[in-house]
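The block underneath contains the structure these notes are about, expressed in structure tokens.
Note that one protein chain is taken out, while the other chains of the complex remain in position.
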Amino acid sequence: MDSLQSYLFLSIILFCFGLYGVMTRRNGVAILMGIELILNSANLNLVAFNRFGGLSELLPGHVFALFVIIMAASEAAVALAIIINLYKTFHTVNVDEAHEMRG
Amino acid sequence: MGNVVFIGVAVLVVVSAFFVVTARNLVYSAVALMGTLFGVAGLYVFLYADFMAAVQIVIYVGGILVLIIFGVMLTNKIATPVLIQTSMPNRALAAVVVFLIFLGLTTLLFRTPWHEGATVAPEGTVATIGQALLTKYLIHFEVAGVLLLLALLGAAYLSRRENG
Amino acid sequence: MDVRTQFALIILFLPLASCVLQIFFGRRLGPRGVWISVAAEFVTLVLAFSMLATVVLGTPMQHYPEVEWFSLGTFTLTLGFQLDNLAVAMLMVVAIISSLVHLYSVEYMRGDVRYTRYFGYLGLFTFSMNGIVLAHSLVMMFIFWELVGLSSYLLIGHWFEKDSAASAGRKAFLTNRVGDIGMFIGIMLFWAAAGTFTFHGLFEAVDVEGANLFAGQTTLLTVAGIMVFMGAVGKSAQFPLHIWLPDAMEGPTPVSCLIHAATMVAAGVYMMVRMFPILTPDALLVVGAVGAITAVLGALIAITQFDIKRVLAYSTVSQLGYMIMAVGMGAQQAAFFHLATHAMFKGLLFLCSGSVIHAMHHALHEKGDHNTDPQDMRNMGGLRKKMPITYITMLIGALAISGVPLFSGFLSKDAILAGTLAFASEHHQWWAVLFPIAGFGAAAVTAFYMFRLIFMTFHGKPSDEKAYEHMAETPAVMTMPLVILAVLCLPLFFTLPGLNPFQAEGWFTNVIPQAENLTGFTELGAEHLEHGFHEAHGMAVPISMSVAGLGIALSIIFYLLGWLNPKTWAERLWRIGLYQLSFYKFYFDEIYDALIYRPFLWLTDKVAWIDWDLWDQRFIDGWGRNTVRAGNASGWLDYHWLDQIVIDGFGRITNGLGAIGRRLQTGRVQNYLMWALAGAIIVFLVAASI
Amino acid sequence: MSNIQSLTYFLPELILTSSAMVIILTDVFFRGRNRNRLIWLLSLVALGIAAIFLLLQTTPPDAIFYGALAVDPYSRFFKWIFLLATVVIYVVSPYSRELDNNPRHEYYLFMLLVVFGLFLMASALDLIIVYLSIEIVSIGSFVLAGFLKQERLSNESSLKYVIYGALSSGVMLYGLSLLFGIAGSTNVFDIQAALSGVPDKAHLTLAVALLLVLTGFGYKIAMVPFHFWTPDVYQGAPTTITAYLSVAPKAAGFALALRILGITFGSSPDMNLGEWLPVEGLPFGTLIAIFSAATMTVGNIIAIQQSSVKRLLAYSSIAHAGYMLMAAAILNAQAVSAIMFYLAVYLFMNLGAFLVAIFIHNRYGYDEIEEWKGLGFQAPAVAVAMGIFLFSLTGLPPTAGFVGKVYLFSVLIEAQQFWWLAVLGVLNSVVSLYYYMRILKAMFLDSEPTGERISGHPALSGTILLLMIPVLLFGVYWSPLMNLVRSSLEFFSPGM
Partner (left out) sequence: MDAYFLTLLVFLPVLGGGIILLVPRERADLIKWIAAGFTGLQVLLAFWLFAAFDRSSDVIQFAVKAAWIPAFNINYHVGVDGLSMPMVFLTALLSFVSIIASWNITKAPRGYFSLFLLLDAGMMGVFVALDFFLFYVFWEVMLLPMYFLIGMWGGPQRQYAAIKFFIYTLFGSVLILLSMLAFYFYTEPHTFSLIALIQEAPKINVQLWGMNIKWLIWVALFIGFAIKVPIFPFHTWLPLAHVEAPTAVSVILAGVLLKMGTYGLLRISYPLLPDETIGFATFLAVLAVINIIWGAANAIAQTDLKRMVAYSSISHMGMVLLGMAAVVSSSRSGAQAGMNGAVLQMFNHGTITAMLFLLVGVIYDRAHHRYIIYPKDYEDEALRGKPGFGGLATNLPVYSGFVALAFFAGLGLPALSAFISEAMCFIGGFTAFRTLTIIGTVGILLNATYFLRAFQRMFLGQPSEKWAGLTDMSIREIGFMAPLAVIVIFLGVFPRPALDIMSATMDRLIDLVTLVSQVAVQ
């Protein structure tokens, strides 16, 4: 079980759940959760490749994943701030209700 | 034994991820997300990435997840279940698209002869990462710092109530 | 420069100078200024006469000066004169009629609002007509051909305030253009084959003795000849383009005399005579047939007309038909002879009718009657007492046109009829007989309607006594030309030095010898033809005399003696449908209107509608209304498709796609994500499948 | 090159970051009334100093920080574009009335940090840097788009932007991780080296990874079908930011995509007269050509339907990305230089058009085309300038846009490939004329001349007129610019 394929497969499942979540959730925060799933799936990939690819020296996969987590944190902060702003002006966090601009 | 644990963790990840994107209540989603994040941390352990596992728990579970739950709190009343799903046709369409992607990626996964090298020795990764961050990845580190700064200032600006 | 060239140049440009003078300075010169134009015409008359005199005195004119107009390397156009006997004789005809009409008009047009301009136009006409006569090439002839069309247009429309006059001018111009197009095509055909436009160039090219450029191309030559003949069909008012000439009578009567009786309409005949050497027998047959039909047709219509000028107009059509038929029969000499005599007597007839109309007009004006038509013969009657000179001269004209011996018309008509008989005797097909039948038949009818005209106008009782009292003979300026022309209707002037009134031989035939211009195309040799004519002449004289007598006799029975009532006969004929045919001119105008003019205008309207409205209306008024329209226009799908779908459609499709694109832009970010992913998959699959 | 050595090559970027710190400190400690002004001035000075250091940087192509960043004429060219765009936006921002209700000093700060991100994008050689730099620019843009906190549209705009951006970068990240997995490294040159040894069976995976990466890049340059965010975000964001977003990040996206994809999937690492290497199952050039066709067509035909100037210009900017992608379908020196040339020209003309929009917005507060009526008579100079920008965007001589388009078309024609794309480009140019002319029509044709005059702040109108100069100048004499582009066509490659 402990093979590259199994990790990658798990990652794919996470990725797909993430995509599904982003596309189907109305709530901004829930969408954010979907995005976190996608980021996690990518991270899982990176770390798995790092292990099975024999890239021992400087662990680029780990480092990459680390930066992704940092980025995720930043993005989450900004996204939440924006969602809260949305709540202030639109009185909702359902993103599909913010569709004044279209066409 | 290892396999059993691995399967357990994998199931945890998959099931909780499923709940994250399907739960009707946002709070359940948040809780399920926590499960997923813990599961992924567990997988990191299997991948000999002890540092990453730690970071996962500390930053993700401790930071981002809390942030998200704050977001939930600030914008919802916990008691009332909120409709957070979009309409059925939309979900069906999304499911089709995602399923296609899933099929495609899975097919590729099993077709591709992945580059398999020697398995990394199971020694601690903390030191290596630390070293890497101060040498080869120094600039990345600095850039990440700027990114954090920007995010911090930006989030602060956006959520701040202007006086006047 | 050769003196002959100088003379020709003066003859050509003096009228133009008078035209320019009258158009631009006419108002300043005042009505007296028109005498300058008259004087100019008489100068050309003198010059023409002097040239003719040299020819008659034995020096054949064969002078072909030319200058290069422009050259593009191998394509060169020259301008020049074809100064030969034919041209000189024609110049003389034009000069006589033109100068007399100028003179006549001084009185006839007096008091007209555009008095001086009228003389300007007359000058322009004379210039153009002389140009046709002198032209050494088809192109040059075509240029002046069009210019006479212009002056004809201007003169017919002289009283353009009258709608009928304006329309008649337009009709004349456009109908002529139909023929001109044919002529132009013919010119191009000749040029394409022979590489030259000049007459003698063409003659050389066709001549059997020289290098025969048309060897083996007689069909081409036939077609080219017929095409050029189309110009004559238009200009000489031949069937089926004769419709414009009667309408052209809307112009002042002197104009009708000059242009639409004596000279311009004869230009077609002149051209056919010029072209005769290069016309193939097949082409000549077509020419002859057209001429014969026209001769009969015109004569038949003339019987029932009441407008004095219209009778003369149809008579002109008929007589021109004679001439054209003569050309077709190979009797080109006779054709030209008839042209000359016809110019005199028809000119005379028109001027006489003008005199009558002038008097009628005057009388009605005195009476204060503005409703009665001064040209309707039913309003006349018994004028011979009031207008003796007019009466006598007109009678002479009528006798001449009827082909009564001792008048010029007899000789020329006789020559033509002899030609048809000769033709019939040489060609043994059954239809060859039709030509003499047509000729003699038309001659009888001509005599009939001419005397009908004389009797209705000058004999019987005046229809309006009050007006009759005001009638008076016209002034001398007008009667003088009548007298001159009447004198010129005597055969003597054409047969000198021969004095036999039954013998056409004389200076005129010497000037225009039959044989000279023959080339190898006529199947019969020149001498053979000459001989044929002689043979036929003997037979033609008695027949033509008897048919003329028959016509006159019938006329006397109907109109002078009243033994038979014309009205009853008209009703009888009406019942069997023959009278209408004649009275309504065989419905040519109506048929053209219904079959050509209206459909064509309808078509242009549709074309314009397709071109514009279909597109525009649709654009503005939207889909609904135009779906209906498009349904109506299903016959026009082709263009509809073009403009609507391809050109406008591009815009509409773009807009439509844009609208679809806009609809995708729902404003909901998750839709965007879905589209993006789906789009990426599609693009990937497309790219991968290429 | 080691980290310490690298610093000397990193001075412009260092200036930007350190001045950001200075600004934060100023912000904290200086509370005077002129705070906005002061920070504005500081930022401009910082940009100026960065520009001076950039000017002094004349070293041959090199890679710094252990090969993470390239310092070469190519990146410098783009850095100049970013600086120029930023300076223009800085100059006019104080006069944009939209921003009046919000503290401008933070706006300047965010922009400064975004410029830093753009600089990194132009020189990134490492996948992690690629990712991080894109994220810096993105997050900065999210914040800037939502800068008008009280405005619903601004909020909506930043919300859509953040969700779209986050997902795109997530998908791109997934692609990058696959690429990393196949090649085993994050450095593009290592990847390029590794890819040549990749077994055939992995090619399809490679193609998919490429497509996923393209999602991220495509989102940055607003390539169809990853363009959906563009109109909404452009419309809702403050106009200054819209102008900025339509120019600088797009240019950075092109710079990044050309370099990264050119190195990894092109035939020669220094990108000199290369071509797209065939990846089995995915002809890369064709893929780009299809994207290009879709991008310009969609951008143009939807633009026709717009009534808002900002939205119209948003769609037009999509179409322009499509034109540039047309050349990108052929990856050779000609193509890259054509794109660079076009980006430089596009900077002037598009910024110019947006500045006129700001000019109008200041006056009327909204941006419907209807409201531009009569501008031709009320502010003739600005209107004429707008006309020139629009003609340039359409690609009519004698404007720089024409020359730019000629270069783009000439790439296809010289390569004798993708004729259908050239023809489609022609049709699109014609379509684009229609909607650009609508603006022109509103300005000049839809009203009678009036005596009334309106005027903006001299700095604003002055900048507009200044931008007109290069648009016209490069239309008749573009040799200098082309020479600059040609000399900038020098890439770092490890083989050197």
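Letters A, B, C and D mark the chains in the order given here, with residues in each chain numbered from 1 onward.
The rule we apply is simple: a residue touches a chain if its C-beta (ideal position, glycine included) is under 8 Å from a C-beta of that chain, and two chains touch if they have at least 3 such contacts.
What you are looking at is a predicted structure, and each value in this text was computed from that prediction instead of being measured.
Every shown chain that the unseen chain touches in the whole complex is listed here: C, D. If you put the hidden chain back, the residue from C:9, C:29 or C:188 that touches it is C:188. Taking the complete complex into account, residues 69-75, 139, 142-144, 146-147, 150, 153, 157, 160-163, 165-167, 169-170, 173-174, 177-178, 180-181, 184-185, 188-189, 191-192, 195, 601, 603-605, 607-609, 611-612, 615, 639, 642-643, 646-647 of subunit C touch the chain not shown. Seen from subunit D, the chain kept out of the figure touches residues 377, 391, 394, 396-398, 402, 406, 409-410, 413-414, 416, 419, 422-423, 426-427, 429-430, 433-434, 437, 440-441, 444-446, 448-449, 476-479, 482-483.
To be clear about the criterion, only the chains that are shown with their structure count from here on.
Distance between chain centres (mean CA atoms), subunit A to subunit C: 95 Å.
Centroids built from CA atoms put subunit D at 31 Å from subunit B. Mean C-alpha position of subunit B lies 101 Å from that of subunit C.
Counting partners per residue, subunit B has 86, 90, 94, 97, 101, 105, 114-115, 117, 136-137, 140, 144, 147, 150-151, 154, 158 as the residues that reach two or more other chains. For subunit C, residues touching at least two other chains, in rising order: 662, 665, 667, 669-671, 673-674, 677-678. Against subunit B, the residues of subunit C that register as touching in their complex are 670-671, 674, 677-678, 681.
On the side of subunit A, the complex with subunit D involves touching residues 8, 15, 18-19, 22, 28, 31-32, 35, 38-39, 41-43, 45-46, 48-49, 53-55, 60-61, 63-64, 67-68, 71, 74-75, 78-79, 82-83, 85-86, 88-90, 95, 98-103.
Put simply, subunit D touches subunit A in their complex at residues 127-128, 131-132, 135, 139, 142-143, 146, 149-153, 155-160, 162-163, 166-167, 170-171, 173-174, 176-178, 180-181, 184-186, 231-232, 235-236, 305-306, 311.
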